Every structure is written in C-alpha cells, then in structure tokens.
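Just one protein chain is left out here, and the rest sit where they should.
Coming up: subunit A.
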Amino acid sequence: MRIEIDNVAKGYPRADGSRLSVVGSLSTTIEAQEFVCVIGPSGCGKSTLLGLLGGLRRPDDGEIRFVGERSAAGPLTSIVWQDYALIPWRSIVDNVGFGLELRGVPAGRRREVAREHLAMMGIEAFADNKPHELSGGMRQRAGIARALASDPEVLLMDEPFAAVDAQTRTLLQDELLQVWSRHRKTVLFITHSIEEALLLADRIIVLGPRPTRVVEEIRVPFPRPRTRDVELDPRFTELKRHLWGQLRDATLAAEWAEAKGDR
C-alpha cells in the first residue's frame, strides 16, 4: 500500500499552557514496496511521525492515508522499536507470535509462523529463551521477526539498530537487506546515520528542525541487490557529504533550541 502523508501537523501542550509544535505541515508519499529512510536532527519529531504512522497518535491537522488493496493479513503497520519492546515474561517464540495472537490465530499455527520467522532471522535456537537472556542484537532480530510475523502492510522501524554495538549493527543491516529483498514490504526506517540510510534506502527523506517538515528528498542511485560495497562507490561519499551539509545546520539549531529549554 502507498502511504500519503498530507499536510500533517502534530504538537503537544506545554506545562505553561502554550503548544509545542513538533511536526508542522509535513507532506510526502511513500510508494508501495519502497524502502524509505528518514533522517533528521535529534528531537525533530521523527518519533512523533512514527507514532502518527503507527496509529498511536492522531494528527492535529492533515491526514495520513493508506492507499491501495490490502495485500497482508495483519495490521496496517508494525513497528520495530529502538529498545526492542519485547514482553519480558514471554519466551521469544511467544513474543514473535504476539501479533498473530492478538488477532486470534490458534496457538499451534502462530508458533509455527513464529518459528519460521525466527529461523529466517537465524535465532531459532533461542525460541524458548526469555528476552533478558539474549544479547541486544538477538533481541532486535526477535523484534524484526515479530514485526514481520505480524504480516503488516508497512514496516516502521524506529532507529532499530541505534542501541546495539557497531559490529552487530553492521551484521543486522546486512541481514535486513537480505530479508527485505525476499519480503519487499514497504519500509519506513528512521535513523540518525547517514551511512545507514545510504546503504538501505531507495529514497531518503531529510527532515528539518522543529516544527519539522521535509527539507529534501533524495533518490539513492545504487542498484539492488545491494551489499556493503556501495560504500566504495564515489557517489556514496558525495551523497554523504551533501546530506551532512543538510543536517549540520539543522542539528546545531536543534541543539540551541534544546539548550533554551524549548522542549
């Protein structure tokens, strides 16, 4: 399905009664089966945008439309969370089957589907472990397995690799590329990392500081199937420099705003 984000605005009430505008009239379209990365300065409302797309918050203004035939059995979106959001008292396999459980899929069937997805992420051996027994990277593999097993139209990923160490992040990026090339779900992937965005995305959306709106959209020229070798492409370096140029000023502005207590 295609996501049309049409002049969406979202703010929160401040303690003094005034309103903090976080997302300000944001418009863009994400095509079906497209892998889109969103980058922007910290505190720019990326997570708010994700909450809006994930059905957790309502826009103050504007509209989010999911357009096209439903092609998946599950929810419109499923979110892969930065801090995993695995249920600590459930085994990994029952965490991964959670989305199916919510819509009444019988236990045998959902375990079967969950195990398939665990196998796909290479962590079938940990099916019966509790989350706290796994490393951060393993937990996020489970998080991705849960999101995919739920069979959503769109995968929303909220800085999913920000909490794992650099080596593990590299592995997870490669694994995500492989898994995605098989599923071809529509993906909206929020990240801080320009390199990560260039490696993964078909298109990169650059957001500005609060109240955030789209600063620039860039098509990533590297062909698929993609490997880490794109980093050797001279266009990679060029795009990286360009994107950092876009982000640097916005990041500085965001830091100043934060220092003034404008949160």
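In the analysis below, contacts are C-beta pairs under 8 Å (C-beta built on N, C-alpha and C of every residue); 3 or more make two chains touch, one makes a residue touch a chain; residues count from 1.
What we mean here is this: contacts and distances are computed from a predicted model.
**Q** Name the absent chain as its UniProt record does, using one of the following: "Protocatechuate 3,4-dioxygenase subunit beta", "Amino acid/amide ABC transporter membrane protein 1 (HAAT family)", "MacB-like periplasmic core domain protein" or "NitT/TauT family transport system permease protein".
**A** UniProt lists the chain left out of the view as "NitT/TauT family transport system permease protein".
**Q** For the full complex, which residue in A:I79, A:M120 or A:L239 touches the chain that was left out?
**A** A:I79
**Q** Of the residues A:K130, A:H183 or A:H242, I need the one that contacts the missing chain.
**A** Of all options in A:K130, A:H183 or A:H242, contact with the hidden chain holds for A:K130.
**Q** Out of A:R139, A:R169, A:K185 or A:R213, which touches the unshown chain?
**A** Result: among the candidates, A:R139 touches the missing chain.
**Q** If the missing chain were put back, which residues of subunit A would it touch?
**A** On the subunit A side, contact with the omitted chain comes from 51, 54-56, 74-75, 77-79, 81, 83-89, 98-99, 101-103, 130-133, 139, 150.
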